[in-house]
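There's a structure below that I have some questions on.
Every protein chain except one is present and positioned as in the full complex.
In order of appearance the chains are A and B, and numbering begins at 1 in each one.
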Amino acid sequence: MASLARLSLPEHAVPALARDFEAILSAFHGLAELDVEGLEPLSSPTAAHDVTREDRARTGLSPDSALANAPQRVGDWFAVPKVIGGDA
Amino acid sequence: MNAAWNAVIGLEVHCQLATASKLFCACRNAFGEPPNTLVCPLCTGQPGALPVLNREALELGLRAALALGCEVAARSKFDRKHYFYCDLPKGYQISQYDQPLCSGGGLTLATGKRVRLKRIHLEEDAGKAIHDRGQVTLVDLNRAGVPLIECVSEPDISTPAEAHEYLSALKEILQFAGVSECDMEKGSLRCDVNVSVHRAGTPLGTKVELKNLNSFAHVVAALEYEIRRQIEAYESGEPSRAPVQETRLFDVQRGETRTMRAKEDAHDYRYFPDPDLPPFHVTREHLERARAHLPELPAARRKRYTDTLGLCEYDAGVMTSSRALADYFEATLRFSSSAKDVANWLGNEVLALFKDPSSGVRAVDELTFKPFDLAQLIELADSGKTNRAGARTILRAMCSTPKAPRELLRDLGLEQIEDTAQLERWCREVLAGSERIVAEVRGGNEKALGALIGPVMKLSGGKAKPQAVRDLLGRLIAERGSAG
Partner (left out) sequence: MSARAALATALDRIERYDEDIGALLEVDAAGAAARAAELDRSESHGALHGMPFVVKANMCIEGRIASCGSRMLEGYRAPYTASAVQRLIDEGAVPIGIANMDEFAFGSSGENSSFGSTRNPWDLSRAPGGSSSGSAAAVAARMVPFALGSDTGGSVRQPAALCGVTGYKPTYGVVSRHGLIAFGSSLDAVGVLATSAADVERVLAVISGADERDATSALRAPFEPAPARTDLRGLRVGLPREYFPADLDGRVRQPLEQALDDLRRLGAELVELDLPTTRHAIAAYYVVATAEASSNLARYDGVRYGARIAGDGSLQGMFAATRGAAFGAEALRRILLGTYVLSSGYYDAWYLRALKVRRAILRDFQAAFERVDVLAAPTSPTPAFRLGEKLSDPLAMYLCDVLTVPTSLAGLPAISVPCGCAAEDGVELPVGLQLIGPAFEDARVLSVARCYQAATEHHRRLPPLVAGGVA
């Protein structure tokens, strides 16, 4: 799970996290008890549907404000460690 | 004896939609701008910014669905697809998983073979990562959030040539429908391939995915290589060589494919419905509006050009090679009586301009003269006011000045010589110095006459009508014979 979520966990933290994880999941096993046959999943309580906007372009952020919080910047690009083939 | 090997090929084609703004934010949808100039809080993944669907993107998706005969879903939703990469600002891509915009449909190849579509769905593009500049990878988010449709074919394709034909046809339809520019060079059309091989009557082989195919030629080359590789691997009989389920990159320089990602590290995308985007319903009104905006598609146009305009198959094919050319052709026809002539001029002279860098125009949308001007020019040539060479010179001039063809004809002095007395003087002058050829003609070698036309044309400064010169020379030779 940690690698899927791109979390490199400090070794000493792993046992406690694993323990919590197990405890939480087992406490939640009650979910399986309720009869949910025929119930439509409710992924959001929103009353909205079919919300669209007009296709009109507007000016957004300047490169400077888009990059203002960037940890590393080269010119007007965000810069990250060099990607070598397959690092995707 | 074993049955022959068959390849089973499926294509996933991504097309950028020709909208003014991005799929979920109002940033301009454009190519080739300076880095990070077409961005906003949403498409740079700033916390708290929310997506709102662009309704034109939805309409273009529907138009694609109609053009390809797909079944449009009454209700559709967006899902989040998770993976980590530097060009993906939110850590997920907004796409459609189990309720795509449409399913089914397909297109028919020239052989009559049908390639079915599995589905078409809407999704957002990622940004662009540049790896070849310096010690870091650079990220530009101008492309992040540009609307895409992904067209997924069934594995109905059997050869690289069929793959090429399918892609060309798909591109043509989407271009004509005004859905996408479909320009591989600008990345507005991209293609991934799935391929496996098996012997007829035996189970399907292991499927391999190919990426980094930046032109139709690459698709063909990569498929040819990969099919050969897979067949050789099976025929070697070595279990270690048997194809595995993986993603392979096409290496353009070497013309071969190599492993990029094995199945073990296949992504678990953890799709779930995007809570920021309420579901949407495609109503009959939506479909009718999309249908009303759906232009006549290339196959229908070709048929009309041959059946009612009398073009040959070849010319009809050339005229429908792009939507822009076909529209220009039809616009010119409104001012011209001969479809054949217009097709001839567009297909030969105008297309030649695009190939010649000195003309300054590279595509139909860069032409500075109007269909009316082209029709006028064709009429000047047809009525003999100038010859083909003169008309060609005028056409070239039309690319750089706003003057009308008639004006250019006069300004450039390209009117054909109508003055017969002058023409006769030039002919006599040439005949006088060409006794040997005259003798040949008189000896029955009609073709020798051709050698005399050029010098007369030259004396006329190119303004004489070649046919008139030929007629006159023939008459003069005959007269001289009877006189002498």
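Everything that follows uses one rule, which is that a residue touches a chain if its C-beta (ideal position, glycine included) is under 8 Å from a C-beta of that chain, and two chains touch if they have at least 3 such contacts.
Treat the numbers as computed from the prediction; the structure is a model and nothing was measured.
In the whole complex the chain that is left out makes contact with A, B.
Residue positions on subunit B in contact with the hidden chain: 41, 44-53, 80, 82, 84-86, 89-92, 137, 139, 268, 270-272, 274-278, in rising order. Where subunit A meets the missing chain, the touching residues are 1-10, 13, 17, 20-21, 23-25, 27-34, 36, 39-48, 51, 53, 61, 65-66, 68-72, 78, 80-84, 87.
Rule of thumb we're sticking to: only the chains that are shown with their structure count from here on.
In terms of their C-alpha centroids, the spacing between subunit A and subunit B amounts to 39 Å. The residues of subunit A lying in touch with subunit B in their complex are 4, 6, 43-44, 46, 48-58, 60-63, 66-67, 72, 74-83, 85-86, 88. By the touch rule above, subunit B contacts subunit A in their complex via residues 19-21, 25-29, 34-41, 43-44, 52-58, 84-86, 129-131, 134-141, 249, 260-261, 268, 270, 272-273, 275, 277-281.
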